[in-house]
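Take a look at the following structure, please.
All protein chains but one are shown at their positions in the complex.
Entry: subunit A
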Amino acid sequence: MPVCSENYESEIAEGRNCRSVKCKFCGSVILSPSTATFASFEFQLPLIRQNKSNETEPETETVSFFWSVSDMYTFQNVGFSHTVGNNKYLACADCEAGPIGYHDLTNKTSFVALSRVQHS
């Protein structure tokens, strides 16, 4: 098994996740090995913790690396938020930490941010 590092290359084998994708906070299994494909693009993902004073305009960060999942039932465990615009946000199904990514309603594809999960 490859060692986990900030360098995500070791997590990718033939374009897929070589290890399980788990919640950073509670370890709940989100994706089994080799069930998602790697994708790279930029997306403004809201931060997990938001300041209570600015709920109307959530603080975001640019996220660039994702695990792409075309069938939502591929997930082992995951939560889908209510719809915001064209998206639903993804959360851990057990502790509800999130967003760990988002689901695009127009193409029905889900994207899990590599930086918001752990691999083991």
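Note that in this section a residue touches a chain if its C-beta (ideal position, glycine included) is under 8 Å from a C-beta of that chain, and two chains touch if they have at least 3 such contacts; residues count from 1.
What we mean here is this: contacts and distances are computed from a predicted model.
Undergrad: Write down which listed name, "Ras-related protein Rab-3-like Protein", "Methyltransferase type 11 domain-containing protein", "DNA-directed RNA polymerases I and III subunit RPAC2" or "Proteasome subunit beta", is the UniProt protein name of the chain that is not shown.
TA: Of the names offered in "Ras-related protein Rab-3-like Protein", "Methyltransferase type 11 domain-containing protein", "DNA-directed RNA polymerases I and III subunit RPAC2" or "Proteasome subunit beta", the absent chain's UniProt record gives "Ras-related protein Rab-3-like Protein".
Undergrad: Which one touches the absent chain: A:Val21, A:Val63, A:Ala97 or A:Val112?
TA: In the full complex, the listed residue that touches the missing chain is A:Ala97.
Undergrad: In terms of residues, what is the contact footprint of the unshown chain on subunit A?
TA: Residues of subunit A in contact with the hidden chain: 25-26, 32, 35, 46-52, 55-56, 58, 70-84, 88-89, 91-99, 105, 108.
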